[in-house]
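The structure's right below; bear with me while I get my questions together.
One protein chain omitted, others in place.
So, chain A:
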């Protein structure tokens, strides 16, 4: 039996690996990914384990690779991803790898530091160029106004002192620092300096961060030595760089020429450096992914080796691992291969162990079932070898969804999306799109595909396509064959009465709802009655099925007490109460109806309410026949007696679920204990004082009667009350389907209809716009939001109503050592 029905059978194995072969064996096991190692030294610190040194070397290598990766990303060098899966290298190859990475890192660092100094130089030269340019402009401005030279004294020169020479300093600072700079200059120098500024228009590159920054050239005029030192200090404090700027125009020009020449030289050198850097990176980029995979594999292997026990002789490592029993052969092969690769002569020994430990749950899934399995695992991982609801979920889930999301038009939209994801599957996986929401949709592509197919099916049954109906087979109704405009107006009030044989042909529409209902006033009343009943019927069948599945669990685990005292009473209770309710619905559907073919007693007027009958059954109320009408309270003779019998049966079931099981368990436990004691006495008599070790690891579970009883009571109450509330809960199938149909109808009437009912040709333009609105709303609200809501309700119906009947979900998942995620590039490794 495939493991989709029950989880795979697991064995705990002990594995003896000779120390030289251990690495290769674990590497092979990682490639097949079917072995879950147990940590045998849980109390040893991470840094006190045996192979911690190797793990650390891997960390170091990874760091270097990450450094290279960031450098590549900085330069937009594409990293080659050819999807190949290199084997984990031998431990001795690690040194080669380390050396390669070391060399690359050093080369990179050298290139970077060179580039940085070059860039810094070029930045300085650029700044200097700008300083010279702006000061030039500034001085030109001054010279063009003869007589108002800035160095000219405003006051007449004092006797004997001569004109005071103004000094000046020029430099460059960040534009955003400028206001602060000016303010501080003003404060410290008490307004005795004169500042001119000019923004550099093009951004300059910061040599360290590589970001583009905007800068401003300033020139400060001051007088005297003291102010000069102060200005200098402030410039330093504000990280402004000062540049020498000769006062004479000719010198400035000469300097500008020189700077330009140097800049040209520098840019050639710089471009050569960047070329070299790109070449180095491009060469490394070809191997980067393989390197990453190799290093991560080595790391994973050493992590695993750290979990193993060392033999006393230091000759071999002992591992304990969980293995799927059916894969023992594959694993033996892998171990043999590993030994061969390492060249060791000692075969590894694989021993199956007897254990009381709870094995992990392992479901083999494929791309189709994994989505459904995830839905189940989100609730709880199945207990070991319990029946796996995922198998049934593959059909019931999309079906229940579709009952709520019954609209063929919306279904087609969804189908288009799902089909696109499924058809382009490989390309989409390769594209490695990130984004949580996308991953959720993509992971559930097969669920969406099935959901949409089922939606189309139920949509056709409901005859709903964007809230409109198709008339494929010809309606069974013929209303006023002489239709006029007045008639059409009148049709707003159209009520369909199947008893009226002038309008109704008597032969129902062959498949699904008659399209005529779409325009009838009593459509809702008609559909509600149908959908409500259908939901209850689906629900009861679903729940009964759940109880039946529990039978498989009971027989599989040989839990015959539960089979007799849980499964049978549960079955009787569920069928006796709610199964009967469903049967009554069918009887009513078959026996009653409108029209001449049904007698007066069986007319729709006389049809009894199933709900009232059911309530009266439980309350033991017998309604009086009304002599004025020909109607009968019961649908057939002896119904009352049958109901009474069913009710009594159901009531008997309740104590049957509650009492026997804990009592039997108690007596079983007592007899077992007595047996043990007798054995112990007997053994003691025979063997003297030798202590009994027969039951190794068979720890006797503490038996607390009150606990068991309370648990059973809770289970019973949960089941009895639950079956009422769960049945009612399935009414959400009707409620959501109603809501969905109504919403889409409202959207059509309020939006699309406006566009369609325009009588002028301008309406065509309006329709164009209105269609866009209608389409957007349809997709966002009706397909996305309503779809999500229906999805969540379906999920609830499975988790709560269905799985509560049989599913425990107390297991833990099988997490084998595997290199898969390393190869696929997921980051979250151990």
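Following the convention adopted for this analysis, contacts are C-beta pairs under 8 Å (C-beta built on N, C-alpha and C of every residue); 3 or more make two chains touch, one makes a residue touch a chain; residues count from 1.
Everything below uses one rule, namely that contacts and distances are computed from a predicted model.
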With one chain of the assembly withheld, which option in "aspartate transaminase", "Calcium and integrin-binding family member 3-like isoform X2", "Importin subunit alpha" or "V-type proton ATPase subunit" matches that chain's UniProt protein name? "V-type proton ATPase subunit"
Given A:38, A:63 or A:501, the residue that touches the chain left out of view is A:63
Touching the left-out chain: which of A:79, A:238 or A:310? A:238
Chain A, residues in touch with the chain not shown (by the definition above): 45-48, 52, 55-56, 59-60, 62-63, 66-67, 177, 180, 183-184, 187-188, 230, 233-234, 236-239
